[in-house]
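Omission of a single protein chain aside, the complex is shown with its protein chains in their original locations.
Take a look at chain A:
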Amino acid sequence: MPVILVSSDNQDFKVDKEVAERSILIKNMLEDVGESDSPIPLPNVTAAVLTKVIEYCEHHRNDPVQVPEETDDPRKRSNDIEEWDMKFMQVDQEMLFEIILAANYLDIKPLLDVGCKTVANIIKGKTPEEIRKAFNIVNDFTPEEEAQIKKENEWAEDR
C-alpha cells in the first residue's frame, strides 16, 4: 500500500509503506492514523531533500532493523561507510546538512549515522581554524582562553 508524503514546498511523493516506515516518525504516524489515504505532511523537509531521503530508504528497504547493541562504549567507527552510501553522500555541504537535519527529524537513525560519519571524516586531520573555515563557525574564545586551552591539551593532540 503506497503512502503519500508531502514536502514543505507542497510536492507529493508516493512511496511504498515499507520504504516510508524506515522513518520511525512516519511509522508512528501511520500506526496512529491507521488505514488511511491521507497524505503525510513533512513541513521541515524540502522536495529536494526528501527525494534524497526516499532514495536512501529505497536502497535500504530490506535492511534489518537496527537493534542497539549492549556495549559499554558508545563511540562509533567512521571508516566503515558502505560504497553505495559513500556515493550517496557525495553532495555539496549544504545538502549534506539538510539530509542530516531531515534524518534527525524523520528519525532515520542509519541515515543520520551515515551523515554524521561523513561530517566526522571531514573534521579528521584538520586544525581548529580549518574546521571553522569548513563549517563557517565563529571563534568565540578570547585569545587568552584559546592560548590556555591549547597549552593544556597539546599533549592530547600530539600524534
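Throughout what follows, a contact is a pair of C-beta atoms (placed from the backbone, for glycine too) under 8 Å apart; a residue touches a chain by one contact, two chains touch by 3 or more; residues count from 1.
The rule is short, and it goes like this: contacts and distances are computed from a predicted model.
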Chain excluded from display, named as in UniProt, from "Trafficking protein particle complex subunit", "Calcineurin like EF-hand protein 1", "Galactosylgalactosylxylosylprotein 3-beta-glucuronosyltransferase" or "F-box domain-containing protein": "F-box domain-containing protein"
For chain A, the residues touching the chain missing from this view: 62, 64, 72-84, 86-87, 89-94, 96-98, 100-101, 104, 112-113, 116-128, 131-132, 134-141, 146, 149-150, 152-153, 155-159
